[in-house]
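To start, the structure under review is shown below, and the notes come after it.
Only a single protein chain was left out; the remaining protein chains are all shown in position.
Naming follows writing order (A, B and C), and every chain is counted from residue 1.
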Amino acid sequence: MADDVRLLTAAFDPAEELRRFTAAHPSAGGVVSFLGQVRQDDAVEALELQHYGPLTLPGMERLAGIVHSRWALDGILILHRSGVMRPAEPIVLVAAASRHRRDSFAAADFAMDHLKAESWFWKREQTGGVWRWIEPRPQDYADLDRWI
Amino acid sequence: MADDVRLLTAAFDPAEELRRFTAAHPSAGGVVSFLGQVRQDDAVEALELQHYGPLTLPGMERLAGIVHSRWALDGILILHRSGVMRPAEPIVLVAAASRHRRDSFAAADFAMDHLKAESWFWKREQTGGVWRWIEPRPQDYADLDRWI
Amino acid sequence: MARLVFLGRLTDLAGCAELEVAPGPLETVLAGLDPALALALLDERVRIALNGDLIGDRGVVLAAGDELAFLPPVSGG
Partner (left out) sequence: MARLVFLGRLTDLAGCAELEVAPGPLETVLAGLDPALALALLDERVRIALNGDLIGDRGVVLAAGDELAFLPPVSGG
(Lines give C-alpha, C1' and ligand atoms only; values in the text may rest on other atoms or scores of the structure.)
Protein backbone atom coordinates (compact mmCIF):
# COMPACT_ATOMS: atom_id res chain seq x y z
CA MET A 1 0.00 0.00 0.00
CA ALA A 2 1.66 3.18 -1.20
CA ASP A 3 -0.66 5.47 0.75
CA ASP A 4 0.46 8.04 3.30
CA VAL A 5 -2.26 9.37 5.60
CA ARG A 6 -1.41 11.52 8.60
CA LEU A 7 -3.18 13.74 11.12
CA LEU A 8 -0.72 16.45 12.16
CA THR A 9 -0.82 18.54 15.30
CA ALA A 10 2.02 20.88 14.30
CA ALA A 11 2.89 22.94 11.22
CA PHE A 12 4.17 21.03 8.19
CA ASP A 13 6.03 21.94 4.99
CA PRO A 14 3.84 21.10 1.97
CA ALA A 15 6.67 21.58 -0.55
CA GLU A 16 8.90 19.06 1.23
CA GLU A 17 6.05 16.60 1.67
CA LEU A 18 5.25 16.85 -2.03
CA ARG A 19 8.90 16.39 -2.97
CA ARG A 20 9.05 13.22 -0.86
CA PHE A 21 5.76 11.88 -2.26
CA THR A 22 6.83 12.54 -5.86
CA ALA A 23 10.23 10.92 -5.28
CA ALA A 24 8.46 7.86 -3.86
CA HIS A 25 6.53 7.41 -7.12
CA PRO A 26 9.04 7.72 -9.96
CA SER A 27 6.96 5.54 -12.25
CA ALA A 28 3.97 7.88 -12.06
CA GLY A 29 3.74 10.16 -15.05
CA GLY A 30 1.80 12.75 -13.08
CA VAL A 31 1.15 14.02 -9.58
CA VAL A 32 -1.85 16.23 -8.79
CA SER A 33 -1.91 18.03 -5.47
CA PHE A 34 -4.26 20.26 -3.55
CA LEU A 35 -2.96 22.50 -0.80
CA GLY A 36 -5.42 24.32 1.42
CA GLN A 37 -4.11 27.14 3.57
CA VAL A 38 -5.56 29.70 5.98
CA ARG A 39 -6.40 32.77 3.90
CA GLN A 40 -4.41 35.83 4.78
CA ASP A 41 -6.68 38.66 3.71
CA ASP A 42 -9.78 37.72 5.67
CA ALA A 43 -10.54 39.30 9.00
CA VAL A 44 -9.80 35.87 10.48
CA GLU A 45 -6.86 36.00 12.90
CA ALA A 46 -6.64 32.29 13.59
CA LEU A 47 -8.38 29.06 12.80
CA GLU A 48 -8.66 26.02 15.04
CA LEU A 49 -9.50 22.52 13.97
CA GLN A 50 -10.55 20.05 16.59
CA HIS A 51 -10.50 16.31 15.95
CA TYR A 52 -11.66 13.22 17.83
CA GLY A 53 -8.85 10.66 18.10
CA PRO A 54 -10.83 7.43 17.71
CA LEU A 55 -12.66 8.61 14.58
CA THR A 56 -10.75 11.28 12.65
CA LEU A 57 -7.62 9.49 11.44
CA PRO A 58 -9.41 6.16 10.86
CA GLY A 59 -11.93 8.04 8.71
CA MET A 60 -9.12 9.63 6.66
CA GLU A 61 -7.50 6.22 6.17
CA ARG A 62 -10.80 4.74 5.05
CA LEU A 63 -11.19 7.58 2.54
CA ALA A 64 -7.70 6.93 1.16
CA GLY A 65 -8.63 3.28 0.66
CA ILE A 66 -11.81 4.21 -1.22
CA VAL A 67 -9.95 6.66 -3.46
CA HIS A 68 -7.20 4.16 -4.15
CA SER A 69 -9.69 1.46 -5.15
CA ARG A 70 -11.70 3.81 -7.37
CA TRP A 71 -8.86 5.10 -9.58
CA ALA A 72 -5.68 3.59 -10.99
CA LEU A 73 -3.19 5.26 -8.66
CA ASP A 74 0.42 4.68 -7.77
CA GLY A 75 -0.22 6.29 -4.41
CA ILE A 76 -2.18 8.85 -2.46
CA LEU A 77 -1.11 11.34 0.22
CA ILE A 78 -3.55 12.86 2.71
CA LEU A 79 -2.17 15.21 5.38
CA HIS A 80 -4.50 17.22 7.60
CA ARG A 81 -3.73 19.60 10.42
CA SER A 82 -5.47 19.74 13.76
CA GLY A 83 -5.00 22.54 16.31
CA VAL A 84 -4.57 26.29 15.95
CA MET A 85 -3.33 27.74 12.64
CA ARG A 86 -2.44 31.30 11.62
CA PRO A 87 -3.03 32.97 8.22
CA ALA A 88 -0.97 31.45 5.36
CA GLU A 89 -0.37 28.26 7.37
CA PRO A 90 -1.18 25.02 5.52
CA ILE A 91 -4.28 23.12 6.63
CA VAL A 92 -4.51 20.18 4.25
CA LEU A 93 -2.40 18.60 1.52
CA VAL A 94 -3.80 15.91 -0.77
CA ALA A 95 -1.78 14.42 -3.61
CA ALA A 96 -2.38 11.59 -6.04
CA ALA A 97 0.21 9.95 -8.29
CA SER A 98 -0.81 7.99 -11.36
CA ARG A 99 0.31 6.88 -14.78
CA HIS A 100 -2.41 8.89 -16.52
CA ARG A 101 -3.17 12.37 -15.30
CA ARG A 102 -6.95 12.07 -15.53
CA ASP A 103 -6.90 9.57 -12.63
CA SER A 104 -4.84 11.88 -10.40
CA PHE A 105 -7.05 14.89 -11.05
CA ALA A 106 -10.25 12.98 -10.26
CA ALA A 107 -8.77 11.25 -7.21
CA ALA A 108 -7.51 14.48 -5.62
CA ASP A 109 -10.76 16.30 -6.37
CA PHE A 110 -12.87 13.45 -4.91
CA ALA A 111 -10.65 13.18 -1.84
CA MET A 112 -10.97 16.91 -1.12
CA ASP A 113 -14.76 16.94 -1.49
CA HIS A 114 -15.08 14.03 0.93
CA LEU A 115 -12.48 15.30 3.37
CA LYS A 116 -14.24 18.66 3.58
CA ALA A 117 -17.77 17.36 3.93
CA GLU A 118 -17.32 14.16 5.91
CA SER A 119 -14.14 14.20 7.98
CA TRP A 120 -14.44 14.44 11.73
CA PHE A 121 -13.12 17.98 12.18
CA TRP A 122 -14.77 20.84 13.99
CA LYS A 123 -13.62 24.30 13.03
CA ARG A 124 -13.68 27.64 14.77
CA GLU A 125 -12.33 30.99 13.67
CA GLN A 126 -11.03 33.91 15.67
CA THR A 127 -12.14 37.36 14.48
CA GLY A 128 -11.59 40.50 16.53
CA GLY A 129 -10.35 38.31 19.36
CA VAL A 130 -13.60 36.32 19.46
CA TRP A 131 -13.79 32.61 18.60
CA ARG A 132 -16.80 31.39 16.63
CA TRP A 133 -17.67 27.81 15.62
CA ILE A 134 -18.28 27.21 11.90
CA GLU A 135 -21.42 25.39 10.83
CA PRO A 136 -21.53 23.15 7.74
CA ARG A 137 -22.44 24.82 4.43
CA PRO A 138 -24.94 23.39 1.88
CA GLN A 139 -22.14 23.66 -0.74
CA ASP A 140 -20.22 20.86 0.99
CA TYR A 141 -23.06 18.42 0.44
CA ALA A 142 -23.59 19.64 -3.13
CA ASP A 143 -19.90 18.87 -3.81
CA LEU A 144 -20.48 15.27 -2.77
CA ASP A 145 -23.42 14.86 -5.12
CA ARG A 146 -21.02 15.28 -8.05
CA TRP A 147 -19.62 11.80 -7.38
CA ILE A 148 -22.82 9.78 -7.08
CA MET B 1 -1.17 39.99 -13.69
CA ALA B 2 -0.14 37.36 -11.18
CA ASP B 3 0.76 34.79 -13.81
CA ASP B 4 4.15 33.12 -14.14
CA VAL B 5 4.83 31.37 -17.45
CA ARG B 6 8.28 30.08 -18.33
CA LEU B 7 9.92 27.82 -20.91
CA LEU B 8 12.92 26.20 -19.24
CA THR B 9 15.95 24.68 -20.96
CA ALA B 10 17.47 23.22 -17.78
CA ALA B 11 16.20 21.08 -14.90
CA PHE B 12 13.99 22.79 -12.31
CA ASP B 13 12.84 22.03 -8.77
CA PRO B 14 9.03 21.70 -8.72
CA ALA B 15 8.81 21.72 -4.91
CA GLU B 16 10.65 25.04 -4.66
CA GLU B 17 8.64 26.55 -7.52
CA LEU B 18 5.42 25.51 -5.80
CA ARG B 19 6.60 26.93 -2.48
CA ARG B 20 7.31 30.26 -4.16
CA PHE B 21 3.99 30.29 -6.01
CA THR B 22 2.02 29.46 -2.86
CA ALA B 23 3.85 32.11 -0.84
CA ALA B 24 3.02 34.66 -3.56
CA HIS B 25 -0.70 33.99 -3.11
CA PRO B 26 -1.40 34.04 0.64
CA SER B 27 -5.01 35.08 0.11
CA ALA B 28 -5.80 32.00 -1.97
CA GLY B 29 -7.54 29.33 0.05
CA GLY B 30 -6.30 26.60 -2.25
CA VAL B 31 -3.57 25.74 -4.72
CA VAL B 32 -3.96 22.87 -7.19
CA SER B 33 -0.88 21.66 -9.01
CA PHE B 34 -0.02 19.13 -11.67
CA LEU B 35 3.52 17.85 -12.02
CA GLY B 36 4.43 15.72 -15.02
CA GLN B 37 7.69 13.82 -14.90
CA VAL B 38 9.54 11.34 -17.12
CA ARG B 39 8.39 7.88 -16.02
CA GLN B 40 11.15 5.76 -14.54
CA ASP B 41 9.93 2.23 -15.18
CA ASP B 42 9.43 2.43 -18.92
CA ALA B 43 12.08 1.22 -21.32
CA VAL B 44 12.57 4.89 -22.17
CA GLU B 45 16.11 6.05 -21.42
CA ALA B 46 15.62 9.70 -22.23
CA LEU B 47 13.04 12.09 -23.59
CA GLU B 48 13.66 15.18 -25.66
CA LEU B 49 11.29 18.05 -26.18
CA GLN B 50 11.97 20.44 -29.01
CA HIS B 51 10.35 23.88 -29.15
CA TYR B 52 10.21 26.70 -31.68
CA GLY B 53 11.19 30.01 -30.09
CA PRO B 54 8.80 32.37 -31.88
CA LEU B 55 5.73 30.22 -31.14
CA THR B 56 6.13 28.03 -28.05
CA LEU B 57 6.39 30.50 -25.18
CA PRO B 58 3.92 33.00 -26.71
CA GLY B 59 1.44 30.10 -27.03
CA MET B 60 1.91 29.18 -23.36
CA GLU B 61 1.39 32.82 -22.34
CA ARG B 62 -1.77 33.01 -24.42
CA LEU B 63 -3.06 29.84 -22.73
CA ALA B 64 -2.38 31.33 -19.27
CA GLY B 65 -4.40 34.38 -20.25
CA ILE B 66 -7.34 32.24 -21.40
CA VAL B 67 -7.27 30.17 -18.21
CA HIS B 68 -7.05 33.28 -16.05
CA SER B 69 -10.03 34.88 -17.77
CA ARG B 70 -12.14 31.72 -17.59
CA TRP B 71 -11.87 31.04 -13.84
CA ALA B 72 -11.66 33.22 -10.73
CA LEU B 73 -7.96 32.78 -9.99
CA ASP B 74 -5.46 34.59 -7.83
CA GLY B 75 -2.72 33.36 -10.16
CA ILE B 76 -1.51 30.66 -12.47
CA LEU B 77 1.92 29.07 -12.93
CA ILE B 78 2.95 27.27 -16.13
CA LEU B 79 6.49 25.89 -16.35
CA HIS B 80 7.53 23.62 -19.22
CA ARG B 81 10.87 22.04 -20.01
CA SER B 82 12.51 21.87 -23.39
CA GLY B 83 15.61 19.78 -24.16
CA VAL B 84 16.74 16.34 -23.04
CA MET B 85 15.33 14.86 -19.81
CA ARG B 86 16.13 11.65 -17.94
CA PRO B 87 13.69 9.38 -16.04
CA ALA B 88 12.15 11.01 -12.93
CA GLU B 89 13.05 14.49 -14.19
CA PRO B 90 10.18 17.00 -14.16
CA ILE B 91 8.71 18.01 -17.53
CA VAL B 92 5.85 20.32 -16.68
CA LEU B 93 4.43 22.05 -13.63
CA VAL B 94 1.06 23.79 -13.70
CA ALA B 95 -0.47 25.38 -10.62
CA ALA B 96 -3.56 27.49 -10.00
CA ALA B 97 -4.36 29.48 -6.87
CA SER B 98 -7.89 30.54 -6.05
CA ARG B 99 -10.24 31.41 -3.25
CA HIS B 100 -12.49 28.42 -3.98
CA ARG B 101 -10.90 25.09 -4.78
CA ARG B 102 -13.27 24.17 -7.61
CA ASP B 103 -11.77 26.98 -9.74
CA SER B 104 -8.20 25.80 -9.17
CA PHE B 105 -8.99 22.20 -10.03
CA ALA B 106 -10.76 23.12 -13.26
CA ALA B 107 -8.11 25.66 -14.28
CA ALA B 108 -5.19 23.25 -13.79
CA ASP B 109 -7.03 20.44 -15.56
CA PHE B 110 -7.95 22.68 -18.52
CA ALA B 111 -4.42 24.09 -18.75
CA MET B 112 -2.90 20.60 -18.86
CA ASP B 113 -5.28 19.35 -21.56
CA HIS B 114 -4.49 22.33 -23.75
CA LEU B 115 -0.76 22.32 -23.05
CA LYS B 116 -0.56 18.66 -24.02
CA ALA B 117 -2.65 18.84 -27.15
CA GLU B 118 -1.86 22.28 -28.51
CA SER B 119 1.52 23.53 -27.33
CA TRP B 120 4.33 23.78 -29.83
CA PHE B 121 6.50 20.92 -28.55
CA TRP B 122 7.84 17.99 -30.50
CA LYS B 123 8.82 14.94 -28.49
CA ARG B 124 11.16 12.06 -29.11
CA GLU B 125 12.10 9.16 -26.87
CA GLN B 126 15.27 7.13 -26.64
CA THR B 127 14.80 3.37 -26.22
CA GLY B 128 17.66 0.91 -26.57
CA GLY B 129 19.86 3.77 -27.72
CA VAL B 130 17.51 4.65 -30.59
CA TRP B 131 15.60 7.94 -30.79
CA ARG B 132 12.02 7.85 -32.07
CA TRP B 133 9.64 10.80 -32.68
CA ILE B 134 6.25 10.59 -30.92
CA GLU B 135 3.10 11.17 -32.96
CA PRO B 136 -0.03 12.78 -31.48
CA ARG B 137 -2.58 10.42 -29.90
CA PRO B 138 -6.36 10.63 -30.46
CA GLN B 139 -6.75 10.85 -26.65
CA ASP B 140 -5.20 14.32 -26.67
CA TYR B 141 -7.95 15.67 -28.91
CA ALA B 142 -10.64 13.82 -26.92
CA ASP B 143 -9.34 15.58 -23.78
CA LEU B 144 -9.95 18.95 -25.43
CA ASP B 145 -13.53 18.07 -26.31
CA ARG B 146 -14.33 17.98 -22.58
CA TRP B 147 -14.09 21.79 -22.46
CA ILE B 148 -16.24 22.77 -25.44
CA MET C 1 -16.51 6.30 36.43
CA ALA C 2 -17.44 6.83 32.76
CA ARG C 3 -16.42 9.76 30.57
CA LEU C 4 -18.41 12.09 28.32
CA VAL C 5 -16.48 13.84 25.51
CA PHE C 6 -17.80 17.04 23.91
CA LEU C 7 -16.70 18.15 20.43
CA GLY C 8 -17.03 21.44 18.57
CA ARG C 9 -19.49 23.97 19.94
CA LEU C 10 -20.56 21.43 22.58
CA THR C 11 -17.18 21.98 24.26
CA ASP C 12 -18.12 25.62 24.85
CA LEU C 13 -21.63 24.75 25.98
CA ALA C 14 -20.31 22.17 28.44
CA GLY C 15 -17.52 24.46 29.56
CA CYS C 16 -15.09 21.55 29.22
CA ALA C 17 -13.95 18.96 26.69
CA GLU C 18 -14.50 15.97 28.94
CA LEU C 19 -16.62 15.18 31.98
CA GLU C 20 -16.38 12.26 34.41
CA VAL C 21 -19.82 10.86 35.23
CA ALA C 22 -21.19 7.95 37.25
CA PRO C 23 -21.93 4.86 35.12
CA GLY C 24 -25.57 4.13 34.31
CA PRO C 25 -28.23 4.66 31.63
CA LEU C 26 -27.54 7.64 29.36
CA GLU C 27 -30.86 9.24 30.21
CA THR C 28 -29.96 9.19 33.91
CA VAL C 29 -26.53 10.67 33.13
CA LEU C 30 -28.09 13.46 31.05
CA ALA C 31 -30.65 14.22 33.78
CA GLY C 32 -27.73 15.10 36.04
CA LEU C 33 -26.34 17.72 33.64
CA ASP C 34 -27.22 21.37 33.03
CA PRO C 35 -30.60 21.28 31.21
CA ALA C 36 -29.39 23.46 28.29
CA LEU C 37 -26.42 21.13 27.75
CA ALA C 38 -28.61 18.01 28.06
CA LEU C 39 -30.99 19.43 25.45
CA ALA C 40 -28.12 20.16 23.02
CA LEU C 41 -26.78 16.62 23.49
CA LEU C 42 -30.18 15.18 22.58
CA ASP C 43 -30.26 17.12 19.25
CA GLU C 44 -30.68 14.41 16.62
CA ARG C 45 -28.00 16.01 14.41
CA VAL C 46 -25.51 15.27 17.20
CA ARG C 47 -24.10 11.78 16.61
CA ILE C 48 -22.68 9.68 19.41
CA ALA C 49 -19.74 7.29 19.57
CA LEU C 50 -19.24 4.73 22.34
CA ASN C 51 -15.59 3.87 22.88
CA GLY C 52 -14.76 5.13 19.40
CA ASP C 53 -17.59 3.45 17.49
CA LEU C 54 -20.55 5.40 16.16
CA ILE C 55 -23.82 4.09 17.57
CA GLY C 56 -27.36 4.93 16.55
CA ASP C 57 -29.17 4.02 19.74
CA ARG C 58 -29.26 6.53 22.60
CA GLY C 59 -30.66 3.91 24.95
CA VAL C 60 -27.08 3.04 25.92
CA VAL C 61 -26.04 2.15 29.48
CA LEU C 62 -22.57 3.43 30.39
CA ALA C 63 -20.27 0.99 32.19
CA ALA C 64 -17.24 2.01 34.24
CA GLY C 65 -14.41 3.06 31.88
CA ASP C 66 -16.71 3.76 28.92
CA GLU C 67 -16.14 6.87 26.79
CA LEU C 68 -19.18 8.42 25.14
CA ALA C 69 -18.47 11.18 22.61
CA PHE C 70 -21.00 13.75 21.36
CA LEU C 71 -20.28 14.80 17.78
CA PRO C 72 -22.10 17.80 16.29
CA PRO C 73 -22.18 18.18 12.48
CA VAL C 74 -18.67 18.62 11.08
CA SER C 75 -17.70 22.04 9.78
CA GLY C 76 -16.82 21.25 6.18
CA GLY C 77 -15.52 23.92 3.80
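Definition applied: contacts are C-beta pairs under 8 Å (C-beta built on N, C-alpha and C of every residue); 3 or more make two chains touch, one makes a residue touch a chain.
Quantities reported herein were computed from a predicted structural model and do not represent experimental measurements.
A.B. asks: Let's see if you follow the contact definition: name the visible chains touching the chain that is missing.
C.D. replies: Displayed chains contacted by the hidden chain, ordered by label: B.
A.B. asks: From the list B:22, B:104 or B:119, which touches the chain that is not on show?
C.D. replies: Result: among the candidates, B:119 touches the missing chain.
A.B. asks: Give me the chain B residues in contact with the hidden chain, please.
C.D. replies: 50, 52-55, 116-124, 133-137, 139-140
FYI, only the chains that are shown with their structure count from here on.
A.B. asks: Centre of all protein Cα atoms: which chain's centre is nearest to it?
C.D. replies: Of all chains shown, the one whose C-alpha centroid lies nearest the global centroid is A.
A.B. asks: I'd like to verify one number: the distance from the centre of chain A to the centre of chain C, where each centre is the average of its C-alpha atoms, in whole angstrom.
C.D. replies: That gives a centre separation of 27 Å.
A.B. asks: Could you tell me the distance, in whole angstrom, between the mean C-alpha positions of chain B and chain C?
C.D. replies: 50
A.B. asks: Identify all positions of chain A at which a residue touches two or more other chains, and write them in rising order.
C.D. replies: none
A.B. asks: Tell me, which residues of chain C touch at least two other chains?
C.D. replies: Correct list: empty.
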